[in-house]
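Just below is one structure, and these are the notes that go with it.
Just one protein chain is left out here, and the rest sit where they should.
So, chain A:
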């Protein structure tokens, strides 16, 4: 067990910091400090490409696919320096963290060649087509239909909660390719170009006034016959494999965003005197401890070489961070008081902390609600009997 960084790691840290700070004080000064995922999308795409040119886009990937084959320690360092430099979140996080690793694990050599270098260069932005109006927590209930016709897949149906679909170039779609099949059987995992006549994206206005999520409609949308990952009918296995990547190194970058949010709350509490309240002090200390434990939990799951064993840190991670962040939003508002309930813009635009308060209500829902997480933990982690299934 070892937590410290080596001298070589510290040199690497300097290299990261120098490059990132150079960018954020130079050509990309205008996007420094942005916290909303939907702000300045065009500049954010250019930033993805800049990261790619300098091979900072996917440093944990193998060198042959545009990565650096970075060690765990180096990836931790990069995530830390990325946030410290005030660099905004990655608009291609779905490509980098989900689509890429899935293609790397399950794709053909041709698919790897086609997608991986382009994701690494920031040229291909992905979004995720999983949830449907009637397949949320019960994802295996997807109905979006795919059929092979004249050497192409033809897709009809609707996806929902497709984060960043209005910015993305590609979408991966969990579709039902066997007519009459149900549940996890008969599903196929397709990669589709998003900008085509058969696909329409409509923003969903959220409780914070923003529209990060979308509805995506497929009406005879098309992709070539070889667009599937894995075999036809094997989509559930691929989708589950993909979800496992959600708990990868990306969690560290996400945590650095949390770090910035908590620091802002601490600053606000100092400024407005809330830091003198013993109750607020207890809650801030709890938030600090929770954030640190998230970091060490992530390091535990990333250090775990044996992925065949159920890893408690990984299994509990989603509900842990989501609940923590929802609490952080509430803490932010209790620190700000009524000043947090008004905004000086005319168009219902919120500063980072009130926006955190509103947005974090989604954290405990998307990617598996807290209730579904507890089922998974009890069933997979503790071997409790599965929830009885009703007749579909």
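Assume a residue touches a chain if its C-beta (ideal position, glycine included) is under 8 Å from a C-beta of that chain, and two chains touch if they have at least 3 such contacts; residues count from 1.
In the analysis below, contacts and distances are computed from a predicted model.
Asker: Match the chain absent from this complex view to the correct UniProt protein name in "Acyl-CoA dehydrogenase", "ATP-binding cassette domain-containing protein", "Cytochrome C oxidase subunit IV family protein" or "ABC transporter permease".
Answerer: "Acyl-CoA dehydrogenase"
Asker: Specify the residue from the set A:11, A:240 or A:293 that touches the hidden chain.
Answerer: Considering all chains, including the one not shown, the answer is A:293.
Asker: Where the complex has a chain not shown, which of A:123, A:275, A:352 or A:365 is the residue touching it?
Answerer: A:275
Asker: Quickly run down the residues of chain A that touch the omitted chain.
Answerer: Within chain A, the residues touching the omitted chain are 1-5, 9, 71-73, 76, 266, 269-270, 275, 278, 281-282, 284-286, 288-290, 292-293, 296-297, 299-300, 302-305, 312-313, 315-316, 319-320, 371, 373-375, 377-379, 381-388.
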